[in-house]
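See structure below.
Every protein chain but one is kept in place in this view of the complex.
Which chain is which? They are A, B, C, D and E, in the order written, and residues in each are numbered from 1.
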């Protein structure tokens, strides 16, 4: 019954769908072993985004990785995309069972 | 490399899709600066909800905000919707980089 | 204003869509009172999964429950599905307001 | 062939659910089909409206609207007598006060197949009868609770809700553009209509099949209400049809509309307006019992009744 | 024009993938198209069934079913000989034991274009041949592992899985409603068939194009299997067709069905039933190699062979 849990960082990036391709390339380049994406809608400082059509779509990306990797990705996103794109990011502490995987 | 992370609360509300419009108005009125919504399916005490048609759809809403705001939203949802609607809520501690944004 | 929050475990399982039916049966059998599912896309050690067609779809399942239940589900998934299927799992500590519900 | 082919698609859907098949229609398809059907029905009625003076139709508009408004007030006390709570009774009453667009479409198809003529502007009645029953239902729920009603919001939700908007929008476009103006879009909105209806019935069969388990849960009340209310209401519909001097087919259609229960507009509206009502109860009666009853048994019955009543 | 226009849509899809275009079809569209094709093919066969006594078709049903059941047992030892693991060999064998509905549709279109007649109930064979190969494949996987098989669950999954259910459901509806009964829905289920097939081939081109990278990864085995197995199996199919005394077109279709590999029902079923098998291997052979081979090269070949064999 003794599951050993290992701490990892969950980085969540909510961003304009136009960035998906670049974000995927970025997180892989910066050391993440995987990512999960899905389509969302919402509202923030850049206004309502309903996702009814191409340029209005928003995605949410989850990356589970080491804190250092998460930090690097976040820094890159902050520098590269936040100035001109609608982007929301947050970190959460999570635990995983297979540490080598993340 | 020193990213400064600021604690915030993530409030997640899983609810019947009929509530989406009202929840959006509520979270904005109660002080959230943004929200993210997407369509889910699932099961709980109110039975299976597959989302195959209008009245059977479920949404999940994420709000990142200060703890006080999250508490107020949660209290409102608890009082207003929980008695008659299928609603699941939970809080998680997260960290953000741009504290003014949330 | 004194909302009492109770700690619970959030277990997130990202897996091939072919497993959805079995995972639903599993989590209910192992003691979860509910679950939430949605469709995602992503990449991991098993390669890119874009969800363009049936066998390429991925789902994400969220279960909020007691730690013991989460552990049991995780152990079952680890033993039963991880050897042959693309599966990612993580745990996060969350708080709920209605402890009897989860 | 007694049964219309589209009904078989409904049965296929129910069957798939009963044998626990993994067959599902994507939600986007469900939405697309219902948008299509509402627009197409509206357009069809509008094209016919373009051919006749609207003023001559005012009595029909008034009478069908009154019928929709009245039904819940008649049903409510009966349902209360069956020990339904106030909100539940009001919600069920609202579902039957409103109408089912698909049941209407199946009935028109049956009439056309059997060569029984009916008023070409019949879909105007559908558009008119969608909302009133819902309004009455909400009113009943509020009266029984002495809660304040946000009438402005409510009127807005009902008048500009997706289904009324599409039906009325289609009516307007059809009425303004007329037969000639709509000719280029008939390859989409007219010819495929029945095929699309078949697909939608497949989906409704899947949904209705899923509700059969609920029928057991809610027990006799739901079965009783779902089976008895439609034929009774069909009498009221037929009566109004006779009063208006409608054709045989018209009487049958109005009987069908009265007998049919909404499962698109009503559930959504009632969920917000009367949240205390058990949504499963109404939808199970409307979609799990009355809808199959109407398309399998009711429609032939209402047509026979209309023939008997009009001597047609 | 040698090549059917629908094949160009497949090539456009492959091209889009190779040049890394951002073209994607929404998943709901993919599901909708496949539901449509299965229903439409079933209906078509059913309408023809309504015109002839079912009993006369029993030999065909028996023989095609036996063919589907037999194919995996023949392929399995060969694939094992190619050093595929037990589960992998069983899974690949199951894919080729089952059939590809779209390959069938492309072959029928080719026959129609070339004016070669074939049995009007041919889609009955598709419905019959969908499941048996999958069952044999699972059986082989289990025998090689001495693991217990949940036959009840398995039979259920296969018989009521979405593709068999839609094909057989369409067959039933077509057979009961007949030509006249289905007339009003033909504007949806008959006339647009080839156009919808074109869209589906665009999507399959996108998917197959995405698998070309995998072809390189799996190497020679996948290419060899994907190119050699179809023509060999087509001989078996043609043989059964001759034995049954089918028309030239019928022999060509049965050759095509035998040669085709499933990429809808089989991958889903095998993923659950034989999880140890590498899903990428089977699908790459079936969809990345054999499917393009069949629609580009195989079908003309099988037609020529059928003509030679039947002297037609």
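Methods note: a residue touches a chain if its C-beta (ideal position, glycine included) is under 8 Å from a C-beta of that chain, and two chains touch if they have at least 3 such contacts.
These numbers come from a predicted model, not from an experiment.
Enquirer: List the neighbours, among the chains on screen, of the chain that has been left out.
Expert: A, D, E
Enquirer: Counting contacts across the full complex, list the positions on chain E that touch the omitted chain.
Expert: 1, 4-6, 8-9, 12, 15-16, 19-29, 109, 113, 191-192, 194-196, 198-199
Enquirer: Can you name the residues of chain A that touch the chain not displayed here?
Expert: Interface residues of chain A facing the absent chain: 16, 18, 22, 39, 47, 50-57, 81, 83-85.
Enquirer: Contacts of chain D with the missing chain: which residues?
Expert: Residues of chain D in contact with the hidden chain: 26-28, 31-32, 35, 156, 160-162, 165-166, 169, 172-173, 176-178, 180-182, 184-189.
By our rule, only the chains that are shown with their structure count from here on.
Enquirer: Going only between touching chains, how few steps reach chain E from chain C?
Expert: 1
Enquirer: Give me the set of chains touching chain B intersected with the set touching chain D.
Expert: none
Enquirer: Over half shared or under half: which fits the residue numbers at the contact of copies chain A and chain B, same or different?
Expert: different
Enquirer: Quick one: which chain's Cα centre is the longest way from chain B's?
Expert: With centres defined by C-alpha atoms, farthest from chain B sits E.
Enquirer: Work out the mean Cα position per chain and let me know which chain is farthest from chain C.
Expert: If we average the C-alpha coordinates per chain, D ends up farthest from chain C.
Enquirer: Could you put a whole-Å number on the gap between the CA centroids of chain B and chain E?
Expert: Taking the average C-alpha coordinate of chain B and of chain E, the gap between them is 46 Å.
Enquirer: Residues of chain D that touch two or more other chains: which are they?
Expert: Answer for chain D, listing residues that touch two or more other chains: 22, 24-25, 27.
Enquirer: Find every residue in chain B that makes contact with two or more other chains and list them.
Expert: 38-39, 92-93
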